[in-house]
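What follows is a set of notes on a single structure, which appears directly below.
A single protein chain has been omitted from the complex, and every remaining protein chain is retained in its original position.
Here the chain labels run A and B in written order, and each chain numbers its own residues starting at 1.
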Amino acid sequence: MDITLKEVAQILGGEIDGDENTVISGLAGIERAGPGDITFVANPKYARYIESTQAGAIVCSPETVAPGRNLIKVANPYLAYAKALRFLNPPPKEPGTIDPQACIAEDVQMGRNVTVYPFVYIGAGCRIGDNVTIYPHCFIGAGVSIGCGTFLHPNVTIEERCIIGCRVIIHAGAVIGSDGFGFARDGAAYYKIPQLGIVQIDDDVEIGACTAIDRAALERTWIKRGTKTDNLVQIAHNVVIGEDSCIVSQAGISGSTKLGDRVIMAGQSAAIGHISIGSDCIVGARGAVASDLADGQIVSGAPAIPHKDFLRATTTFPKLPEMRRTLARLARKIEALEAEIRALQEKHST
Amino acid sequence: MDITLKEVAQILGGEIDGDENTVISGLAGIERAGPGDITFVANPKYARYIESTQAGAIVCSPETVAPGRNLIKVANPYLAYAKALRFLNPPPKEPGTIDPQACIAEDVQMGRNVTVYPFVYIGAGCRIGDNVTIYPHCFIGAGVSIGCGTFLHPNVTIEERCIIGCRVIIHAGAVIGSDGFGFARDGAAYYKIPQLGIVQIDDDVEIGACTAIDRAALERTWIKRGTKTDNLVQIAHNVVIGEDSCIVSQAGISGSTKLGDRVIMAGQSAAIGHISIGSDCIVGARGAVASDLADGQIVSGAPAIPHKDFLRATTTFPKLPEMRRTLARLARKIEALEAEIRALQEKHST
Partner (left out) sequence: MDITLKEVAQILGGEIDGDENTVISGLAGIERAGPGDITFVANPKYARYIESTQAGAIVCSPETVAPGRNLIKVANPYLAYAKALRFLNPPPKEPGTIDPQACIAEDVQMGRNVTVYPFVYIGAGCRIGDNVTIYPHCFIGAGVSIGCGTFLHPNVTIEERCIIGCRVIIHAGAVIGSDGFGFARDGAAYYKIPQLGIVQIDDDVEIGACTAIDRAALERTWIKRGTKTDNLVQIAHNVVIGEDSCIVSQAGISGSTKLGDRVIMAGQSAAIGHISIGSDCIVGARGAVASDLADGQIVSGAPAIPHKDFLRATTTFPKLPEMRRTLARLARKIEALEAEIRALQEKHST
C-alpha cells in the first residue's frame, strides 16, 4: 500500500516537519527501516538512531529535533505506531456469508454482513449483530446476544443467555458462561447450587485464549467496556470488572469480587472472593489481594501489601538465615556482657 | 410455577411455622423478596431483615422466632436455598434425540433418552448411558464409557478408554485423558514415555471449564465420587483424589499424588508429585504442599506449613526490613556497651 506522508499524518493526527509528499509503503523498526518505510521513536533510548536510520519518515514526540529528516510529531508515538500498524496491515476481509455447514436455529436474528464459518452452532433465540465474525467450532448457546463487529476466534464457547457487546474479541478456547463454582454442604457431600445468572461483556472488551468466565449465581458476572483479559485467566461468578482494566495471563479473581476502572492485575495474580479493589489499583505479578483496596493502591506479595513494602521485605528475605545467626550471636554477646557487669557490680559492692 | 408452602416444606424437609396454604411462585433475596416469593436466612447477619421483609415465607434455622411470619424451619438453610432454587428453576428439558449432524461410530451402545447435539464425535466401542446429554463439539474417543445422567457441556474432550460415571457434569473446554507428562532423558533429548492408562471419573463429580486431567502412565488417574473441580485446574497422571473433595480454580496436582476424602485445595494451590495428602486436609489459597500431610491438616504457604504458623510468619514478613535495621542498631549498641565495660574494667584493675 503506497501512501504519502501527508496522508499518514492525517491518520495519526500528527504534524509534519519535512516533505509531506514522501511516499511510504511499509513500517519497520528504526534499525532496519529503508527509504520506503516509516519508523517510530516511542522509547527515548532509541532516539540516538534518528540520525543514522534509513527510514523515509520518523514518527516521534513533539520535542524531537532532527534537521533534514522527515518527522511526524505526535503526542503519543507508541499509540501512533499501533495505529499505523493497523492501517498498513488491514485484517483480511471476512466473506460476510453463512456457511451451510454451520448449524443455526431457525429463529436466530442475524444482522447484515455476518460471517459464520463451518461447524459453528448457534442456538435458539440468539441475536447476532451486523459484521460479526464467528470462526469454526464456536458454540453460541440459546438466547445469547452478540453486538456489532464482534469477532469470535475458533472453539469459543458462549453458554446460554450471555450478553456480548460490540467490537468484542474473544480468543480461541475461551469459555464464557460456564457454571459458577457454588455448592452447599449436605453432610459430607456437596449439593450443586444452580447457577442461574449470566455473563455480560460490554463493548470493546478482549478476552484471551482459554480464559474461563463463570456465569453468576443469580444476576450477572460483568466485564465492563474496554477491559482486556489475557490467556488462561479465571473470572469466577458474580465478579464485576470496571472499564479499561487489564487482567494479565493466569490471574484469577474469586467469586463476587468487584474491581474498579483501570485496574491492572499482573500475571498469575489473584484476588480472594467478596472484596473490592478500587479504581486505578495495580496488583503486581503473583500478588494475591486478600482484603479491600482503596483507589490507586499499588500492591504486591501474597497476601498483598504496598508494593514498596513488598520490595523492601522481599530484598531482605534471602538475608533471613544470616539475620537468625546474627540474632543468636548478639544474644550470646549480651549474656557475656551481663556476666561481666555482674562481676563489676560485685567488685563494687565488696 | 405456583406451589404452596406445604409443598415447599415437604421438598425441603422443613417444619412450617405459619400458614401452610400460602402460595409461592418465586425465590428472591431477603431485601427484594415480595409476597409471592420465598426467601432465606442462612447467614445470621441477615436475621435483622426478618422483621421488615415483604417475603411470603422465610426459610430459616430451627431456633428462629418471628411471630406473624410464615417460616419454614430447616437444619441447613443454605442447603434448603440450593434445593429450592433448583426446584423453582428446573433446567430446560433436553430433546433426548441424536442429531443427524453428529458423527457416531456404528457400534456405540446408546442408552435411552440420550441427547447428542450437532458436531459431536463419538468413537468406536463407546457406551453411553441413559439420559446423557452431549453438547456440540464434544469429542468422545474410542472405547469411552459414560454413565447415566451425565452432562457434557460444549467442546469437552474425553480421550480413548476413559471411564466417566453417572450424573457427572463436565464444563466446556475441559480435557479428560490427555497424555501424562512423562519423558525419559535420552542424552540431552526427551524420549516420550507412552501413556497407556486411563482417567476414571466416578459418580457425581463435576469438572470445571478448561480443566485438564491427564491419563495415567499405566493404570488410572482417578477422581472419586462427589469431588468437584473448578476451572483451569491441572490434574497430572496417576493422581488419585478421594470422595467429596474440592479443587478450586487454577490449582495443580502433580503426578502420582494421592488425596484423601473431603480435601479442599483452594485457588492456585499446588501439590508436588508422589506425596499423600490425608482426608479432611485444607490447603489454603496459593499453598504449595511439598511433603505428606496427615489427616485433617490445615496448611498454607509455599512450601506449605501449618496455617496458623503461616499467618503469624506472613504478618511479620513486611517487618523484615525494620527487623534488619533493629538488628544492626542492637549490634552497634552492644559494641558500645562492650567498649564501656572494657573501660570500666580497666579503671578497676588500675
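Everything that follows uses one rule, which is that a contact is a pair of C-beta atoms (placed from the backbone, for glycine too) under 8 Å apart; a residue touches a chain by one contact, two chains touch by 3 or more.
Keep in mind it's a predicted model, so treat the numbers as computed, not measured.
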item	value
From A:Thr4, A:Asn113 or A:Asn231, residue that would touch the chain that is not displayed	A:Asn231
Given A:Gly36, A:Gly125 or A:Pro154, the one touching the chain that is not displayed	A:Pro154
Residue among B:Ala9, B:Ala42, B:Ile223 or B:Ala270 that touches the chain left out of view	B:Ala270
Of B:Leu5, B:Ala42, B:Val144 or B:Ala212, the one touching the omitted chain in the full complex	B:Ala212
Omitted-chain contact residue, chosen from B:Ser61, B:Ser178 or B:Ser276	B:Ser178
Those residues of subunit A which, in the complete complex, touch the missing chain	76, 78-79, 81-83, 85-86, 89, 91-92, 99, 101, 117-119, 135-137, 153-155, 169, 171-173, 204, 206, 208-210, 226, 228, 230-232, 243-244, 246, 248-250, 261-262, 267-268, 285-286, 314, 317-321, 323-324, 327, 330-331, 334, 337-338, 341, 344-345, 348
Touching residues (missing chain, whole complex) on subunit B	103, 119, 121, 137, 139, 141-142, 155, 157, 159, 173, 175, 178-179, 181, 183-186, 188-194, 196, 210-212, 214, 218, 232, 234, 236, 250, 252, 254, 268, 270, 272, 288, 301-303, 305, 309-310, 312-313, 315-317, 319-320, 323, 326-327, 330, 333-334, 337, 340-341, 344, 347
